[in-house]
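Mind looking over this structure? Questions follow.
Note that one protein chain of the assembly has been removed; the remaining protein chains are unaltered in position.
And then chain A:
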Amino acid sequence: MAGFSVSRYAPERSSWAKLTARDSVVRRLDWPLLGSALALSFIGSLLVWSATRGRDSLTHGDPYYFLFRHALNTGIGLALMIGTIWLGHRTLRGAVPVLYGLSVLLVLAVLTPLGATVNGAHAWIIIGGGFSLQPSEFTKITIILGMAMLLAARVDAGDQLHPDHRTVAKALGLAIVPMAVVMLMPDLGSVMVMAVIVLGVLLASGASNRWVFGLLGAGTTGAVAIWQLGLLDDYQIARFAAFANPALDPAGVGYNTNQARIAIGSGGLTGTGLFEGSQTTGQFVPEQQTDFVFTVAGEELGFLGAGLIIVLLGVVLWRACRIARETTELYGTVVAAGIIAWFAFQSFENIGMTLGIMPVAGLPLPFVSYGGSSMFAVWVAIGLLQSIRVQRPITA
């Protein structure tokens, strides 16, 4: 049954009937997942709007500029999702080697003169016309798809119960190549997310415990070694530790964390109301429409609004977990698990840094932060999840 969409077996019907039939794609979509993702994007557009309407240097005088762009990005994202569902994740499986190769080429291109530096990370490719691309966002998807393809191939074929060591090693090799390139940019935040994705993928693939704990151990040892060998300068350590104690680096990252915490803390239960936050209006929080967008929610929408974002992210992750559990083939499970690891860690890191419980890293909040590449990537991921759900066989 691999490679076929269930609907293709259905008898010919009118297009409306097709859409609304009990076994139709539309009926079988995970609507809570889609609804939550849409709600997050909608809230995101308001927050991005509020954060940018006074920043003339960014908007060139048009307060709706970012609102419009965010909505446009969401639209394109939705289209990408529909495309992904239409193609189906199994069809895409055949194209994975090509997609993977493309994404590696793209991240490599960043290191060439085509690349551009934004906020200290050399992670962008300027396309022109105000558009730019952050290839590492797409690399997250291709790593998931590539690893899943390798790890699940022989298991899904029924040859093995679990991926063997060779396969796992190959899959790791596949992930390490783009990660190394991203590390060079340097875009440490994305590398961290990719590492967590790798861990999630390995866990879900059923790879031996030795691999899972081995990788965790290696990561910890590496971090301790860097620390102990004094490879970091004092200011780097201070900058890292500044999330817990902003006074360590008050002019640098400490300033961000401090202002972010003030913005969120001053929101209280119901917030100041949209457009009414003094921290937001006064532009005290840097990068507020992208990495620190959660602070706008915290200040202007308060505990209820910011909490709603966390709840909606929870719904997305809950549905994704269901999809991972309910699909019948390991490929789908592994892809879903990779997406879960990605969304969960990136959300936790992003919100966590604004709340001062995680170090500052340049990562967008899925669906909410402004940024085309990120928006397209997360919607493609939603498409993949939907496709996995839609294509699972109907139990008899």
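FYI, a residue touches a chain if its C-beta (ideal position, glycine included) is under 8 Å from a C-beta of that chain, and two chains touch if they have at least 3 such contacts; residues count from 1.
Methods note: contacts and distances are computed from a predicted model.
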One chain of this complex is not shown here; going by its UniProt record, which of these names is it: "Iron complex transport system permease protein", "Anti-anti-sigma factor", "Penicillin-binding protein 2" or "Acetolactate synthase"?
-> "Penicillin-binding protein 2"
Would you indicate which residue among A:Ala344, A:Val368 or A:Leu384 is in contact with the undisplayed chain?
-> A:Ala344
Sole touch to the unshown chain from A:Gly267, A:Pro366 or A:Gly383: residue A:Gly267
May I ask which residue of A:Val98, A:Leu111, A:Ile126 or A:Ile357 touches the chain that does not appear here?
-> A:Ile357
Touching the absent chain in the whole complex: find that residue among A:Ser36, A:Thr167 or A:Gln279.
-> A:Gln279
If the missing chain were put back, which residues of chain A would it touch?
-> 54, 155-158, 161-162, 200, 203-206, 259, 261-269, 278-279, 281-284, 286, 298-299, 302-303, 306-307, 310, 313-314, 317-318, 321, 324-326, 328-330, 333, 337, 340-341, 344-345, 347-348, 351-352, 355-357, 395-396
